[in-house]
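One chain of protein is taken out of this complex; the other chains stay put.
For reference, chains read A and B in written order, and residue numbers begin at 1 within each chain.
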Amino acid sequence: MGSVQTDQVTMTSSTASRSYLGSAKSVLLLAAGAFMLANMYLIFMWAPTEAVMGHVQRIMYIHVPMAWLAFLAFFIVFVGSIMYLWKRESRWDMLASSAAELGVVFTSLVLITGPIWGKPIWGIWWTWDARLTTTLVLWLIYVSYLMLRAYSSNRSQGALYSAVLGVIGFVDVPIVYFAVNWWRTQHQRLVIGTGSLEGSLNADMRTTLYFSLLAFTILFSFLLWQKISMKRTEEDLRSIRYSKELTRGARIER
Amino acid sequence: MIALITTPANNIPYLFAAYAVTWAIFFGYVFFTSRRQHELEQEVRLLRDTLERGRISEDPDASN
Partner (left out) sequence: MAQDTSGTLTDASLPRRSFLSGRGRLFLVGIVLLLALAYLIYAAFPGSTSYYFTVDELAAFDGEVEGRTFRVKGALVPDTFVREEGGTMATFALTAGDQTIPATYDGVVPDLFFNTHSEIILQGTFGVSETFQADTVSVLCPTKYQALEEVTT
């Protein structure tokens, strides 16, 4: 870290500490990769084949953890939005909007892997039951959250409106989760966690599912970190570009 | 219990498709995010250099 002592520009010290964080981030990415490889081994080599559905049931090991992480992402949006509305600090907005983007990615994947599993087992790609419809609504809510930000002409206004949506939109998360218990659905009821039937998931399958959740959580943490640091860099750039010092001192070539 | 053994074996392509799509999207997402991050860091470096040069020379047009 020899470069730090000679630097006079105020940006640099934070940039140097970030390069430390940058290597920590690389470690996290490596961990995510290693856990995912082990996860794939468990899913395809170790976990037993399901008796009725056969191999296609192995989709569960990505479908379910991605759904849980989407819920976690939207919970982070919820917390970040409340904190932004309260404190009006842009770091809470960065946290919430980063998590929202990841939540949309994960929900999209849930909505893609679901029908691919549904077609060979149910015989249909899609149906308008409570679980599937509320999940699609969840996706629409957070897509509009991102659209609201992208299309609002005023940044702070976009942050404010999306924070309100980030709080209200979270209402749908428990509805999606409990839909299979509250209503009659095409979708499988809960096999694990609160409200599930005892012994509805084979023990080895459960172990694999939990490991997969761990692996996806590490991946999620990396992605969230990456996204947040990107937003911080973007904001740094914006503030430098419009700082008085810069407009007086030099012209920027891009 | 005999009827349970009529497990459909022809659903492997669906299994493959689900994992292929998932990994393709994750790799794509990580790739584009990393590339954007890299671009941003380069811009920060450029700006810092420009700022430093501007300071040393004390000349508004130095960076040209």
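Note that in this section a residue touches a chain if its C-beta (ideal position, glycine included) is under 8 Å from a C-beta of that chain, and two chains touch if they have at least 3 such contacts.
The structure presented is a predicted model; accordingly, all values stated were derived computationally and were not measured.
S.K.: Quick one: which of A:23, A:154 or A:194 touches the chain that's been left out?
M.R.: From the options A:23, A:154 or A:194, the contact with the absent chain belongs to A:154.
S.K.: One chain isn't shown here. Among A:24, A:37 or A:140, which residue touches it?
M.R.: Final answer for the missing-chain contact: A:140.
S.K.: Which chain A residues touch the hidden chain?
M.R.: Given the touch definition above, chain A has residues 14, 48-53, 57, 60, 88-91, 93, 120-124, 127, 129-130, 133-134, 137, 140-141, 143-144, 147-148, 150-156, 159, 165, 171-172, 175, 182-189, 191, 197, 199-202, 204-205, 232, 235-236, 238-239, 242 touching the missing chain.
By definition in this document, only the chains that are shown with their structure count from here on.
S.K.: In their shared complex, at which residues does chain A touch chain B?
M.R.: It comes out as residues 8-9, 11-12, 15, 49, 51-56, 58-59, 62-63, 66, 105, 108-109, 112-113, 116-117, 119-121, 219, 223, 226-227, 229-230, 233-234, 236-237, 240-241, 245-246, 248-254.
S.K.: Would you tell me which residues of chain B are touching chain A in their complex?
M.R.: Against chain A, the touching part of chain B is residues 4, 7-12, 14-15, 17-19, 21-22, 25-26, 29-30, 33-34, 36-37, 40-41, 43-44, 46-48, 50-55, 60, 62-64.
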